[in-house]
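My questions will all concern the structure given below.
The complex is shown incomplete by one protein chain, all other protein chains being positioned as in the whole.
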Amino acid sequence: MSGPAELMPAMVATCVVVACVLAVAGRVLPRRVIDGLAIATMLGVTCAAVVLLRYTGEGRRYLWMGGWGPHDGVSVGIPFVADPASAGLAVLVGVLTTCALLFSWHYLDAVHGHFHALVLLFAAGTEGFAFSGDLFDLIVFFELMGGAAYALTAFHIEDETSLQGGLNFAIVNSLGAYLSLTGLALLYARVGQLGLPQLHDALAHQRADALVVTSFVLVMTGFLVKGALVPFHFWTADAEAVAPTPVCVLFSGVMVELGLYGVARVYWTVYAETIPAADIRRAFLVIGAVTAVVGAVMCLGQRHFKRLLAFSTIAHMGLFMLGFAVLTPDGLGGVAVYVLGHAGVKGVLFLLAGVLLNRYGTIDELRLFRLARDQRLVATVFFAAALALAGLPPFGTALGKSIAEDAAATAGYPWATALFVLVSAATGGAVLRFGARTFLGWGDTPAPDQLAGTRLGEAVPEEDDMPARTPATMLSAIGILLASALAVGVVPGVGRAAAHAAERLIDGKGYAGQVLAGQPPAPLLPEPAAAWTGPGIWLGLLSTLLALVVAAAGLWSGRLRWMNVADPVMRRLHRVHSGHVGDYVAWMFAGMAVLVALVGLPLV
Amino acid sequence: MTVLIAIALTVVALAGTAVVVAEPPERQAVSLSVFGTALVVLFVILQAPDVALSELGVGTAIIPLMVMLTIRTMRKDRDERERNAGQEEE
Amino acid sequence: MTRLTRLLVFALGGGVVAVAFILAASGMPHFGTTHHLYRDLSVPASVQHHTANVVSAVNFDQRAVDTLGEESILIASVIGAAALLRPSEDETERLVPEQGRTLEATRLVGYVMLPVTLVLGIDVVAHGGTTPGGGFQGGVVLATGLHLLYVGGSYSALDRLRPVTSFEIADGAGAAAFALLGLLGLVSTGAFLGNFLPYGVLGQILSTGTVQVLSGIVGVEVVGGMVVLLSSFFEQELAVRPRDDD
Partner (left out) sequence: MHVYAYLVSGYLILAGSYGIVRSRHLVHAVVCLSVAQAGTYVLLISIGYQHGGATAPVFGSTTKPNTHAVDPVVQAMTLTDIVVSATVSALLLALAIQINKRQGTADPDELATLRG
């Protein structure tokens, strides 16, 4: 069963080795060599991930580290397991990291290759997290991802907001990881195992008692923090608003999604046969719905563009959670497609934010008013991405949205379908509004008092001498991402592959059986219902239309007095996002309490 | 043995409380170091010499040293800022 | 939020979590139980690979990937701290003259303790496969010992004895070597971090195959990493100053 499976540790180890080389030799190597070495590495890793993904079509690929394979269903070793979901995530990591590095070609003061080394270590952490089949190892790679990410967030040490964003992120995420570890310890005390397949077998015959439920809540807390779900989400806006542009692409495109992947992986391999599905569905539908609404509302209220995008990511994480929470292969398959499309689209928007920041020294919507009217190309790409975010077919976002909407409606949650449309419209509308002000000069002229006395959205430009034309390397990164987002929607078979990936991810029993006992993988459904449908296309067009309405309302809101009714609620919601790390930790515990109540109380 | 473990655990809990309630940052390096020592003793009693050795280095020496250096750096930065502010006033 | 609301939110959340934790704890096996499934698997596996220190066997053999991850975290944070504590655009590095405020007695303690700690640290690293100790512990002890010089003597003495660049190289080389040995295992045995060295007699220093090698590598990396981390902090305190405009 090895062969292609050997690619998994090789990918992680290669990233680590090259990162070490860059860290040590970075101060003597010329900048071009650093850029070239890092990009070549990530290209190689991406190719390896694609090869691995092709092989997983025939069944999971796994490798026991150190050769410590299982005997009689138990083992002292750690397995790395590639199924279409984990291999697909590895491809996504590869593509996004390559684009992020391309965008930073010559851009960004890299400080002796430190930036590149950290990006590669981050990639190593994400890949290890995707492949690991061991709960403790999962947490170790979670912390590796975190460690690199904290430093990357605060990379601009001259910028006080980026420092504070990094600190909030680091404290909340680390505490989340420690709580996950506590949950793991409870589980270990009961069954004496750490591997996901072994835990599956050990828990399959257990009752969902206080220990199981508490360990579930604790383990999930870390992943929910990473997954930016309300009320564990506060760090996200702080970190993504201030991190260097290429890093934002990684954070919003794959890091928070990996949090949800952790939730899905651990739920289905470890807890699915113990904790009743109805409880899980209720709990995660609530979390998803609240996240989507809070993210969308906060997104509408932002003028700092990166912060706006960060809240849009939170809103989309809520939607992904809804798609996961119906607990069917279709729902999860839709999420998989949606994640791919979203990563491309959001990546484009963040990179364009970087372009604007470098050119105008600000990404504040009101300060940018009419400033970028001569940027034809940038504007075209911007509006394409904004419409894709709103759910315009045939982009991948629209396909994923349509499959997930269908799954939610089939499972008996039409309100979730409605939420998909409304939240896409709100976030897409907010981005469109920003674009219309900046590139077209539409909307009310900002009042002078709105501009005075605030340094909102200003930041130290990331590049000292930005050339008059945007460099080709930056444009190529943007082009690759936009093309990928489109390809996810139009290349036939993506939906089907995602549905198969979801089927494999959901099959915890098959996971344990194959990895521990070498059982053959279960046959897949021949034709999953995961392609464009008439209603899906109509709903996509509807959410796009609504997004245009939202954008128009935002542009000329000064004339809509009745909208002020919502102001007190908005003000309160804004005040909750206080930037105070103590608040964030308090909310985190409140969220855990809610999760305990939602999952635990029905079992009493 | 059981009594010894119970005592060590209690000492750890108390030392941890002391770290949490110690307000002035200057005292943090010391209280953290004491907490680390309590943990070392507990780990030795619980038959974990390897862990005790690591905690001895990290928990009683390296982290408290970093905390102390951080606080001194912060104080130095504050002094410098005050001096600069004073110069501007003149 | 005001302080009061914040504490209330935390009290409510923390209260519920505490109750859940207490209920969970009462469902755990009693403290001191004899049932340890993983231990029962791990000890024979360790003996099979001739490693007398089972903790080292777990860290560097059975669950060596954890250690790979952990070593990567260490280098990530070393790079991160170096990047965060670099002198910013408006700062410069300038060593301020030292004030002689160390007591003679402390200085003596430092100088006496230094060789003792160094010998102890090296011993702990070297015998990691057979007695308590191993790469981390020894590395940490060594790094701590080096910094006793600061307590006992002066920073400039430390600076001379501790060329940071070479420790940076040690740190990076250690982490890279760990991953490379893993790849070597993959190539020669088909298992990442698999053992490809011969075993000796249980309890002897070179008996444990790759465990001892990996442990030594981790020792090098931890010494390098901890020294570089601490030196970033020392430099912030002693050398980094705002740039003078004149």
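By letter and in written order, the chains are A, B and C; residue numbering begins at 1 in each of them.
The rule is short, and it goes like this: a contact is a pair of C-beta atoms (placed from the backbone, for glycine too) under 8 Å apart; a residue touches a chain by one contact, two chains touch by 3 or more.
Here the structure is a predicted model, which is why all the values come from computation and not from measurement.
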Under the definition given at the start, what are the shown partners of the omitted chain?
A, B, C
Contact with the hidden chain (one of A:V45, A:M145 or A:A170):
A:A170
Residues belonging to chain C that touch the chain removed from view:
3, 6-7, 10, 14, 17-18, 21-22, 25-26, 28, 30-34, 36, 38-40, 42-44, 46-47, 52-55, 57-59, 63, 66-67, 69-70, 73-74, 76-78, 80-81, 84-85, 88, 130-132, 136-137, 140, 201-204, 222, 225-226, 229, 232-233, 236
Could you please point out the chain A residues that touch the chain left off the display?
136, 140, 143, 147, 150-151, 154, 157-158, 160-161, 163-168, 170-171, 174-175, 178-179, 181-182, 185, 188-189, 194, 237-238, 241-242, 301, 574-575, 577-582, 585-586, 589
Touching the hidden chain in the full complex, which residues of chain B are there? Just list them.
1-2, 5-6, 9-10, 12-13, 16-17, 19-23, 25, 28, 32, 35, 39, 42-43, 46-51, 54-55, 58-59, 62-63, 66-67, 70-71, 73-74, 77-78, 81
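Keep this in mind: only the chains that are shown with their structure count from here on.
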Where the centres are mean C-alpha positions, what is the separation of chain A from chain C, in Å?
31
Chain centre separation (chain A, chain B; CA means) in Å
36
In their complex, what parts of chain A are in touch with chain C?
2, 6, 9-10, 12-14, 16-17, 19-21, 23-24, 63-68, 74-78, 80, 111, 114-115, 117-118, 121-122, 124-125, 128, 132, 134, 136-137, 140-141, 143-144, 147-148, 150-152, 154-155, 157-158, 186, 188-194, 209-211, 213-215, 217, 575-576, 578, 580, 582-583, 585-593, 596-597, 600
Considering only the defined contacts, which chain B positions touch chain C in the complex?
49-50, 53-54, 56-58, 61-62, 65-66, 69-70, 72-73, 76, 80, 84
Complex contact set, residues of chain C against chain A:
1, 6-7, 9-10, 12-17, 20-21, 23-24, 26-29, 35-39, 41-42, 45, 58, 61-66, 68-70, 72-73, 75-84, 86, 88-90, 168-169, 172-173, 175-176, 179-180, 182-183, 185-186, 189-195
